[in-house]
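Yeah, one chain of the complex is gone here, protein chain that is, but the others are all in their spots.
The first chain written gets the first letter, and so on, giving A, B and C; residue counts start at 1 in each chain.
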Amino acid sequence: MRKIRFLTAGESHGPALMVILEGIPAGLSLTKAEIDRDLSRRQQGFGRGGRMVIEKDEVEILSGLRRGLTLGTPVGLLVRNRDWENWKEVMAAEPGGPEAKPVTTPRPGHADLSGALKFGFQDIRNVIERASARETAARVAAAAVVKKLLLTFGIDLYSRVVQIGTVCDHSELHPPEGCEVIENSQLRCLSEAAEAKMVDLINQARENGDTLGGVFEVKSTGLPVGLGTYTQWDIRLDGLLAQALMSIPGVKGVEIGEGFRLASLFGSGAHDEIFHGPEKGFYRKTNLAGGL
Amino acid sequence: MRKIRFLTAGESHGPALMVILEGIPAGLSLTKAEIDRDLSRRQQGFGRGGRMVIEKDEVEILSGLRRGLTLGTPVGLLVRNRDWENWKEVMAAEPGGPEAKPVTTPRPGHADLSGALKFGFQDIRNVIERASARETAARVAAAAVVKKLLLTFGIDLYSRVVQIGTVCDHSELHPPEGCEVIENSQLRCLSEAAEAKMVDLINQARENGDTLGGVFEVKSTGLPVGLGTYTQWDIRLDGLLAQALMSIPGVKGVEIGEGFRLASLFGSGAHDEIFHGPEKGFYRKTNLAGGL
Amino acid sequence: MRKIRFLTAGESHGPALMVILEGIPAGLSLTKAEIDRDLSRRQQGFGRGGRMVIEKDEVEILSGLRRGLTLGTPVGLLVRNRDWENWKEVMAAEPGGPEAKPVTTPRPGHADLSGALKFGFQDIRNVIERASARETAARVAAAAVVKKLLLTFGIDLYSRVVQIGTVCDHSELHPPEGCEVIENSQLRCLSEAAEAKMVDLINQARENGDTLGGVFEVKSTGLPVGLGTYTQWDIRLDGLLAQALMSIPGVKGVEIGEGFRLASLFGSGAHDEIFHGPEKGFYRKTNLAGGL
Partner (left out) sequence: MRKIRFLTAGESHGPALMVILEGIPAGLSLTKAEIDRDLSRRQQGFGRGGRMVIEKDEVEILSGLRRGLTLGTPVGLLVRNRDWENWKEVMAAEPGGPEAKPVTTPRPGHADLSGALKFGFQDIRNVIERASARETAARVAAAAVVKKLLLTFGIDLYSRVVQIGTVCDHSELHPPEGCEVIENSQLRCLSEAAEAKMVDLINQARENGDTLGGVFEVKSTGLPVGLGTYTQWDIRLDGLLAQALMSIPGVKGVEIGEGFRLASLFGSGAHDEIFHGPEKGFYRKTNLAGGL
């Protein structure tokens, strides 16, 4: 199997988001509904902005799939922006048309100011349109295909919210146990008690016209031993995972296993002791290092 | 300016071809008409197959362009396959539907047999659809954008047919002289005499139900001295050009400058002597090495 | 300027570490002493293991530099392992020789077990030799060259230890202020008080045959506005920095700016407000987002 690559394109209020996914082998069973399910999961969540109500993302599969099976060719996906109808003039590709009112106030915590200074834009909209979390819809569509591929190897992925503002969910996730609870939770939480407190905090922030940060956890099961490599710096799995996660707009920190908490421990308490049993083979009782 | 990358997607009888072009700087003036012009040039030519009559390619610019100027973001392009209407069932992405009649006879000179054996396909259509010259329409669309960018640096590209079967056009091209002749020639030839003989040969082949090969020449003007590098094997310009050209379906040879003809010469006759004049600076009177 | 790439090679007890650094422009002033200075900084530090005493790393510049100026060609560097003399037999490249005693006990917190299972090694030494922090010496040598290049653009880098075990240094670093203190500190600390407590903790761990984790901070000055890009996921600067840092053996978490602390804040307190003054132009009074 060769390396899987993908590029995304698309402005937030342009006609559509695109993604080309290269390297998916032939013969993988896949349907539009499977991709739509993940696009829909992305849009759920208590307290999301108004844009989420406007867009009900659906994928158009333009290539790479025939009769429910991948062809081994590039998978080309399109996610139309429903809001496009209202932006056809402002975001028109062609020159001409009435002048659009420019955005001139850069938002903090965004690429607005530095993007406008970098490219010499008078209209910050030129930055906003791509430096937008909406771009992640294209990544989600691509990831839905890759997740399906991983499933054929018995590899599954789970994620949940573990912190919103000062409220932490200290429960431990042992997938697939509890995963249904998470899927049905409006905040993708495992602990109902923590979720209730998070909802309160979000309501409070909303009343004050404020927003909140948070932390999410991603776990994987079924990974083969020896995935990844220590042989060259730029193909180490820990680095590649950190890149993928940190490149999500708004993400400011990535930890593997216990991450920064390990910094305050002695080595004797920070390592996952190796055991061996006749049936289990090698195993560990703890997972402080995140399996890497 | 960062490296320009692109990926294409799309089956020959699927809904559309796609291309994502990454790395075009912001502020480049560009219109749909400029891309369509190159798509149309690709479809012209005496003696082309019937498919060319069906498809009148037009681009849809889905991202990267606003009000006639690039945004510095990925340029996402779509070229719809007009024939799609007739293939909606056979090439459907979703499973189900009446069984399509499989293609079972591999054509020589194509990837049909090796592709089917590689992926274990029962239906050679799964190979044909991507191992098709139609894929180059997506490359042409991307190249139209890059050509516009090169033009802002005064760099222009010219191409013409110099051989069809045994008929050679031995005229020399000194662009931009003669380029209008080429654009108006139905075979993209500079010499009218050669063109007439080529047309005769094509008609003869057509009568016999046969096809013909040929040779084309690409020239560039306005390139800065020192483009390319000798420092590392995989970024040498000669290698990158050879890769780009050889990767076009049907191309079986690439020469730079006089290419293989140089093999039969003595070094004294094969090199481009360097001259220097007060006004011209350094110059050469010959271009056997193709400027590299 | 083109993309800078590098590959490292070398086992921990093999003859040498190597690095090839591709893309450094011509004309950069550079000396062996400048690289050796950084190699030496890597080896300092209170409480380091015994290996650090054996190896006094020195670089051999094998290519890319002539008469103190880079040539624009690949910079090839060698760092010999002084310990090689004692390992010539055990680590010989050639077959034959007396059997070496294999390492069979995998250490927790290392790639030992998964590496051995992955490659089917009987001797864990085959893993240990490359999955070793010693590999970073090659990275440090390459980075010394790149740092010199960045300096010509007025860009400088600073780093310090801010936590060892449970002891944190809460002081703020405003480079270049305080940087001399850090360089002269045996733990690369800014606060002398914090350093004293860290030394105590390290001594305590050592007495117990234990080890300690920690946290370091890297800051940069002189960066131009608009460095990095939001246009494509895989070239975003935040992701690339996270990859580079997480790929260092032993690093389990990466934060940009205030990182995970931002998760517990309201948006109103987590953003760096943008100001503008007649002399300063745009500026911010805080740097919670780490400048990205």
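Observations on the model:
Keep this in mind: contacts are C-beta pairs under 8 Å (C-beta built on N, C-alpha and C of every residue); 3 or more make two chains touch, one makes a residue touch a chain.
In this text the structure is predicted, and so the values were computed from the model without any measurement.
Residue in contact with the omitted chain (choice from C:97, C:154, C:176 or C:224): C:97. In the complete complex, the hidden chain is touched by one of B:68, B:165 or B:178, namely B:165. Considering the complete assembly, chain B touches the hidden chain via residues 7-8, 106, 108-109, 111, 113-115, 117-119, 127, 130-131, 135, 139, 163, 165-166, 205, 208, 210-215, 225-226, 230-234, 236, 238-247, 249, 251-260, 262-268, 270-274, 282, 284, 289-290. In the full complex, chain C contacts the hidden chain through residues 5-11, 14-20, 22, 26-27, 29, 31-32, 60-69, 71-76, 78, 91-97, 100, 119-121, 126, 129-130. Mapped onto chain A, the footprint of the missing chain covers residues 2-3, 22, 72-74, 229, 231-232, 235.
Following the convention adopted for this analysis, only the chains that are shown with their structure count from here on.
Farthest chain from chain A, judged by C-alpha centroids: B.
The count of contacting C-beta pairs peaks for the chain pair A-C. Between chain B and chain C, the centres computed from C-alpha atoms are 45 Å apart. Rounded to whole angstrom units, the spacing between the C-alpha centres of chain A and chain C is 28. Averaged C-alpha coordinates put the centre of chain A at 37 Å from the centre of chain B. Residue positions of chain A touching 2 or more other chains, listed in rising order: 7-8, 119, 130.
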